[in-house]
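A protein chain is absent from this complex, but the other protein chains hold their places.
In order of appearance the chains are A and B, and numbering begins at 1 in each one.
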Amino acid sequence: MQTSSRLVKWLISGPPLLFLLIFFVTPSLIMIFTSFRLPGEFGGLAPVKLLPGEVAGDSGLTIETYQFFFSDFIYIEIFLKSFAVATITTLICIAMAYPLALLIARSRKKFRNLMIMLVVLPFASNFLVRIYAWMIILGPESGLSHFINGILVFFGIAPVTLLFSPFAVLIGMVYVHLPFMILPLYTNLEKHDPILLDAAQDLGANSWQRFWYVTWPQSLPGIFSGSALVFIPALGMFAIPDILGGTGDIMIGNLIKDQFLGTRDWPFGSTLSIMLTLAVLGIAGLFSWFAKPAIRMT
Amino acid sequence: MIKIPHRQTVLWIASILVYAFLYIPLIIIVVFSFNDSKLNAEWVGFTLHWYKALLNNHEMLLAARNSLIIAISASFLATTLGTMAGLAIHRYKLKVLPILAFTPVAMPEILLGVSLLLFFLQVLNLTLGMLSIIIAHTTFCIGFVAIIVRARLQGMDESIFEAARDLGATPWQTFHQITLPLIRPAIIAGALMSFTLSIDDFVITFFTKGVGEPILPIQIYTMIKVAVTPEVNAISTLLMLLTLTLIIIATRFDTSMLRGESK
Partner (left out) sequence: MVDSLPISVRLSLALLITISAIGCVQQNNSTGSNKTPARILQVFNWNNYIAPETIQRFEASCDCQVKQDYFSDNEEMLAKLAAGASGYDLIVPTGNAMDTLIRQGVLIPLDKASLPNIKNIHPAYLKTLFDPTNQYSVPYAYTLTVLGFNTNKVRELGLPTDTWAIIFEPEYLQKIKGRVTVLDSPRELMAAALLYLGYAANDQDETHWNQAKELIIRAKPYWAAFSNTSYIREIAIGDLWVAHGYSNDLFQAALDAQKTGRHFAIDYAIPKQGAVMSLDSIVLHQSGKHPDLAHQFINFMLDGKNSVELTNLIGSGNPNMDAKPFIRLELLQNKVIFPDEESLSRLEMITDLNHKQRRILSRIWTEIKLR
């Protein structure tokens, strides 16, 4: 009996474990290893000499990518900028998701699912298609551009281009990530006990006070998990700045992509990826630490 | 005197604006897919030209087929492995497997894409192509399946398994006759989720794709970057139409689906 249950344990945990060891752990280790190597003359990597007898100083391993990363503030600046974009995206998502999540949570039960479905539905369309839609809306020939620039010109302000700007990037970011904020927030708000609000009302709290002292603190775990779901993917995004961004919209993701598909510098690309991983781990740790007290969601 | 609007009214207005934000872009895509002008700017006239062009676009049809093959293979693999992982994580106190299964879900996709690219090229010496994409998609889908399966198991009464054991069922009998039927919805859910994640995935596909076989998201990306024609609107509209049909079918398929999102 003992051996057979042992066997069962290995039978069911073995295959996924093996698969993930090969296709997740090994690639990650290789990425770390790659960051210490030298790029090949034409791309790819220079050979490594680890056999005994070879000169240690010329092993083909180096920490120069890390020195390069820290040698100039420019890369840290890109990280900071990406953090800023991800943070603003998250904040806008909170501001937009909250009223809707609250409304859904307070609607009659039979409408709730319909309303949630309406949030999820746009997600059935392809990710790139959703970004592309904004290219049309913000394009220089679009109605919106003409309208806004009409107003600006009327007040004597120079017309602006909406597409290919930081503004376009933010809109795209928010658009793509918004449901990831609405859903956890709704799941949280739905669980709130209305008795607490009634009690607050009985104690003479006005609607604003009821929100601020009762609903808001209770909803923090929902906000934290939503924020993690928005912030982390937003941090590594490259397609949105690539498609909607202008002359200055570059994020870590674009930089990493460029090392592999432009500059042919795999070691530095790996270093940047490792830095991004560290940043994500730090952020994830921070979120779970904040959210811990009450996070017992799905 | 202006009457301060009722709070519910404010909520409604804000919510309607958010819904509008979510839907207007999609509506615009659909409308312009029927527009008789190369520029997505103003309405010129009705045409089906872009749809016809799409049907004659061999690359695009091939891309759709390739994406389907990838999505079906990856979701099959991920569902099998993910279900095992979900079961194992729930039943045994495992330390390593949960971390390995759940981390790819939480990481920015680009990291997985880059590390797999390096891995395929250096270690496996694998020519990038459909196989590398299938493996890559499986890797990040396993976690999603495992999460869904585990959540389902967590919500179940443990005593049923004990009862089965007490009645002398072998582990296989318990699994086959009790556990499997109970978690079947979660398995189906996981499979569907993997399928949708795979067919929609752009970033990981971008890094692990080879050259030669067109893949749907990459094809759309190239169209957006290089030559924006309403053909992109047409393919987008078709994809959306597909989902809409599915929703109607899904409602027929089970009328209780709008009743409640139970756990």
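As a convention for this text, contacts are C-beta pairs under 8 Å (C-beta built on N, C-alpha and C of every residue); 3 or more make two chains touch, one makes a residue touch a chain.
Please read all numbers here as calculations on a predicted model, not as lab measurements.
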Option touching the unshown chain, where A:I78, A:I137, A:V174 or A:A279 are the choices: A:I78
Hidden partner interface residues of chain B, rising order: 39, 58, 61-62, 64-65, 68-69, 71-72, 75, 117, 120-121, 126-128, 148, 181, 184-185, 188-189, 191-193, 195-196, 199, 210-212, 222, 225-228, 242-243, 245-247, 249-250, 253-254, 256-259, 261-263
Residues in chain A touching the chain absent from view: 38-44, 68, 72, 74-75, 77-78, 81, 113, 116-117, 120, 124, 140, 161, 164, 246-248, 250, 255, 258-265, 268
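The rule is short, and it goes like this: only the chains that are shown with their structure count from here on.
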For the chain A and chain B complex, residues of the former touching the latter: 4-5, 8-9, 12-13, 15-17, 19-21, 23-28, 30-31, 34, 44-45, 96-97, 99-100, 102-104, 106, 109-110, 112-114, 116-119, 121-122, 124-137, 139, 141-143, 175, 178, 207, 228, 232-233, 235-239, 242-243, 253, 256-257, 260, 266, 269-270, 273, 276-277, 280, 284, 298
Complex contacts: residues of chain B adjacent to chain A: 7, 10-12, 14-15, 18-19, 21-26, 28-29, 32, 39-42, 80-82, 84-85, 87-89, 91-92, 94, 96-97, 100-101, 103-104, 106-112, 114-119, 121-123, 135-136, 138-139, 142, 146, 151, 171, 196, 200, 202-203, 206-207, 216-217, 220-221, 224-225, 228, 232, 236, 239-240, 243-244, 246-247, 258-261, 263
